[in-house]
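Every protein chain except one is present and positioned as in the full complex.
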Amino acid sequence: MSLGQSQSLPAGSRMPRNLALIAAAAVFVAVWASVPLLASRGTVDLLVFTALYSIAGVGVAFLLGQCGIISLAQSVFYGIGAYATAYGTTALGWHWVPSLFAGMAVAGTVAFLIGWPILRLSGHFLALATLALATIGHVLFLEWDWITGGTLGVGGIARISLFGFVLNTPQRFYYFVWIVAGLVFWLYANLLKSRAGFAMRAMRDAPSAAMVLGVDVHRLKVQVFVMSAVVGSLAGSLFASYVTFVSVDSFGIDRAVSFLLVAVVGGAQTILGSVFGAAFITLAPNLLSKLGDIHALVYAGVLVLAVIFLPQGIGGFLRDRVRGLLNGSGRAGR
Amino acid sequence: MTTTLFIQSLLAGVTNGCVYGLIGLGLSVIYRGSRVVNAMQGDFSLVAGIIAYLAMERLGAPILIAFLGGMVAGAIVGWIVELLFVRPTRKRGGTEESFLLVTLGGAFAVSAAALLFFGRDSHPVRGLGGNELLDVFDAAIRVHAVWLIVLSLAVVVALRFFYTRTFIGKSIMAASIDADGATTIGINVPLMRSLTFLLGGAVGGVAGVLVSPLITIHYEMGLLLTLKGFTAAIIGTLGNPFGAIVGGLMLGLVEALAIVFVSSGYKDVISMTFLILIMIAIPNGILGHRGRAGG
Partner (left out) sequence: MIRTKISRRTVLMGTAGVTALGALHAPAIAQQGGEPIKIGAVLCLTGPGAGLGQAERSAMQLAEKMVNEAGGVNGRPIRVLIEDDGSKPDIAKSKAEALIFNEKVPLMIGSSLTASTGAIAALTNGEKMAQVALTGLGPAIELTYKSLYHVLPPQPLNARAMLEYTKAQNFKKIGVLHDSGYGQLVYNSLREQAAAYGVSFAAVEKFEVGAQDVSTQAAKVRAAQPEAVYVIATSPVPFRGARQVRITQPIISAIGSSPYDYVRGMGEYADDIVFPEFLVGEDPEPHQKAFVDMYKAAYNSLPKNYEAAGWDALQIAVNALKKAGPTDREAIAQAMREPYRGVMASYNFAAPDLTGIELSSFVFSKLVKTQFTRLPFKVTARS
């Protein structure tokens, strides 16, 4: 749990580098905080969606990057969170907080019950099993319309209010959702540096060695899967509170695929990569739609180019560049 | 439940099973030769269906020529995909997921292009034997569906022959199993990979021209077909063409019987649950010992 300690750096260069990092962080926070004041409301709205998708996406990315698990089931957990908030705040009249936690609890439980058996599968079997889950989830969201409203959806979902301050504009929501996203990233970054993180990398790179070392591979996979489901549900709940309307169209296979896109385009090996991945799937279609009817075609082309030219994702690309800069000319990237 | 209904559901199950199997077959061919899970397989079929439709309706081509044209179009698209998408990804050290996503991007592109240039209509395509129906104990099956079943099996047999008896087929396998070793004995590995996609595209094309008379062509059909084909291919062990047809038939029959005996609303829930249970029952599958060999 030693986030921020740079063990590998030589002692002599630590001071100026740390100062530079602090300065960079300060600039970053200043820019981050002033965006809603300067950008148009439409842009801020897209940045809110970027945060939502990066929260759900980082769960998928971590599964993929650290455990080598392709999950196409995140749309289900995203949906569980959204419907928990929708049903909790409208039909049951709950406050948004218990609704959100109820969603996370349900998503975690479902992930545990399903993950326990299916995470014994490997490779394409596992990818297909998660795809099957996404299909089942989508059908159940449609069929159980007493909870989900089916195709019609549920409207009038309560907005988030903090001590009487209602988050009813994209600008207000922006600060809240990015702080939540930051917390989630911090959590994952710590996990990455913990003993469990090492065990996971061992499990990914040398499964048999990990087994010999006494790592309970299956148990670890289930834990990461449950965690991924819980953050997926968190993102879904926040989504429902933000838009105040949910319908089954938001939780189909295409949503599951887009979360996988967040992970791969962003770069599954890096935590912050999912921010870039989420920005890509949110902003690119929006910018391109100015091109008229051809926009869907161009988006697909851009996606293909992004995957081809950035095999480590945007996050991996930037990480390598930043490392190159920090380490100067004499040292290799990794 | 009447006998007619039962027979009708079996017929539907077998027909759909062959459709899923044909798509899965193409996926298997490509996976076998290149270790790429090709998310565009259904879109090869979409392109082939469109070409066959245009050849028949705009040029007045006879049905067999149009079908042949569709197959060739599928093969060409497959080849282009290898050249433009897969090869550069491989060169830049793409992971197994990159291949999946690069072809997924290709699938989005084909679908978007179909909407843009071919329109939003669903187009009915003429089939072998037109719309004639055959009578099976009061249940009905399209003559074309019978052709589809027969030809699917023929494609499986032909592929089996190709891989075991022909030089090119053996070379493709060698290039896929051990690229370096294959190079040393003089096999042109990049060419073999191109051929793999050409072949996969052609199988996708055959699937497309055979499927479209049953389901009409529509710009969104590609990914739906791919999903079912992927399922079929994996149940039947990815990379094993014969398995894809078996997997497809299993999926098709489970779906059909779920509708008859349980409820049509829960069809997908039942078939997908069944699928998960099967995979758990054989946790490592026949693929298991190889696992994520590609990555």
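Each chain carries a letter (A and B) given by its place in the written order, and its residues are counted from 1.
Operating definition for what follows: a contact is a pair of C-beta atoms (placed from the backbone, for glycine too) under 8 Å apart; a residue touches a chain by one contact, two chains touch by 3 or more.
Treat the numbers as computed from the prediction; the structure is a model and nothing was measured.
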{"item": "Touch criterion as defined above, residue of A:A105, A:L142 or A:A189 at the omitted chain", "value": "A:L142"}
{"item": "Residue among A:N18, A:S34, A:N168 or A:S194 that touches the chain left out of view", "value": "A:N168"}
{"item": "Residue among B:L115, B:M173 or B:I278 that touches the chain left out of view", "value": "B:L115"}
{"item": "Residue touching the undisplayed chain, where the options are B:A140, B:I177 or B:L191", "value": "B:A140"}
{"item": "Sites on chain B contacted by the missing partner chain, in the whole complex", "value": "1-2, 4-5, 8-9, 11-13, 15-16, 19, 112, 115, 120-124, 131, 133, 139-140, 142, 211, 214-216, 218, 220-221, 224-225, 255-256, 259-260, 264-265, 267-268"}
{"item": "Interface with the undisplayed chain - residues on chain A", "value": "40-43, 45-46, 49, 139, 142-143, 145, 149-156, 168, 170, 239, 243-250, 285-286, 289-290, 293, 295-296"}
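One rule holds in what follows: only the chains that are shown with their structure count from here on.
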{"item": "Intercentroid distance (Cα basis), chain B paired with chain A, Å", "value": "32"}
{"item": "Touching residues on chain B, where the partner in the complex is chain A", "value": "37, 85, 88-89, 92-95, 97-98, 100-102, 104-109, 111-113, 115-116, 227, 230-231, 234, 238, 265-266, 268-269, 272-273, 275-276, 279-280, 283-285, 287-288, 291-292, 295"}
{"item": "Complex interface listing, chain A residues touching chain B", "value": "64, 68, 70, 117-118, 120-125, 128-129, 131-133, 135-136, 139-140, 143, 253, 257, 260-261, 264-265, 268, 293-294, 296-297, 299-301, 303-304, 307-309, 311"}
